[in-house]
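Removed: one protein chain of the complex. Kept in place: all other protein chains.
When the chains are written out, they are named A and B in that same order, and each has its own residue count from 1.
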Amino acid sequence: MHELCETEIDTAAKKRKHLRHISLSGTGIILYALWDILKMVTSMMTGGVEEVDLDLLDENEAMIAILYSFLFWIILAVLTVIHLIIGYKAIKFGKGLSHKSGFLIPATILGIITLGGMPLYFLHHTGNEFIDYSVAAFIMDLIMLVIVFDMTVSTIRVLKIDKMSKEQG
Amino acid sequence: MTLLQRIKSIIIGAIMIATAIMINVNLEQGYIILLFILAAGLIVAGIGSLYYYLSMGRFIVGGRMFLYRGLILIDIGSFALTLSDVPRIYVLLYLMFIHTFSGIVEILRALESRQYGARSWKLKMSHGIVNLLVVVACFIFRKYPETLVIVYSLGIAYSGVMNIISALRKRSFIYIQ
Partner (left out) sequence: MQEDFHYYATYCASYLAGFSHEESLDICYSAQFVDMCSRTFLSRIKAPGLAATTQLQMEMMDTVTDILGIQNITRIWASFHFLPYDLYATKPGTTKRFLNKYRLICAPNGSLVADTVKLSKNKTLQHAGIAMHVLADTWAHSYFAGTPSLAMNNTDSDFYEVIGTGDEKSDRLIKFRHNPSVPDDPEKGLYTNTIYQSDENSIMNLGHGRAGHLPDYSFIRYRYLPSWADYREILKDNPHDYRMAFDQMVYALRYLRGELDDFVTDTYDTEKTGPYRERIGAIIDKRQLLASNDWKSFGEELSGKEIVDFDLFRYQDEYVSADKDKKGETFLGKFINGALEQKGMVSKAIFDSGNILAGFFAPVVMREAK
């Protein structure tokens, strides 16, 4: 077996560290997806989500309301699945079972969407209304952003290390 | 246990019993107190995890987990606080989830202790089982929130009594060559 010199040991250690972080981030993203579902369900059960009384609407408006509701759940399901896939792929990459870093693209997009949605937590509230729930959800989204950012940075570093190793032969 | 450790255990046990009594004095608000205790516990655990990350975790393999864990625990604790103005049943469902998790962990730890020959496994096991029994009782009495509070507070009182018994126990060892 080739014996590694000090620089190679350092590089190997750095790569190992970043791969671990990617794996951990992947787990974090999966947990976040599950948390999102739990949050949504809890909100609905506790009246946090506005319900529309269909009896007050005419036929067309009712159809639109149902369609919106249907779309909402579809989009939620799709986003959750995307989260799970990103997390899974990141874990695989982190454990060295895959070398495909394509998961970064949807991760970045989701991160941007999350960032864009964060101010909305506070836009509903005006005056002296206490925004405790919003703060909790805001913090969780912030954690998610940190995880995605960490994952992105770590993946880029791993790719750089791999590139350098290839160039050095 | 050293004398100081015994004193600490007794004090914690006494506080738990006092909390259980306090909860039962005003059942109406009992669940609010429970929620605050739980939320406080989670937030404190989260802060502890963050402190560990800052003082130790960031220098070790896999240490970043403690950062995420700390942030998530603080957030879940904060989320628990937001449940104070919703129907009790959902609050208690949340509490039941936490107790199920903690009961299972306690039982697993008891089994591990038993494998290593520690006599304290029985105490741990009973603690875990009581946790799960509390959950079962909560489910059975789910339509009677005040009964739920009594059941739950009995669970806290039991933990407190176990703490005190553990502190007052004489330690005797069976030597195995």
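As a convention for this text, a residue touches a chain if its C-beta (ideal position, glycine included) is under 8 Å from a C-beta of that chain, and two chains touch if they have at least 3 such contacts.
The structure displayed is predicted, hence computed values, not measured ones.
Checked against the full complex, the one of B:18, B:40 or B:56 touching the unshown chain is B:56. As for the chain not pictured, it touches chain A at residues 1, 9-10, 12-14, 16-17, 20.
The set of chain B residues touching the chain not shown comprises 1-2, 4-5, 8-9, 52, 54-57, 59-63, 66, 112-113, 115-120, 171, 173-177.
Keep this in mind: only the chains that are shown with their structure count from here on.
If you average the Cα atoms of chain A and of chain B, the two centres end up 30 Å apart.
By the touch rule above, chain A contacts chain B in their complex via residues 17, 20-21, 24, 28, 31, 39, 42, 45-47, 132-133, 135-137, 139-140, 143, 146-147, 150. Interface residues of chain B facing chain A in the complex, by the touch rule stated above, are 61-62, 64-65, 68, 71-72, 74-75, 78-79, 81-83, 86-87, 90.
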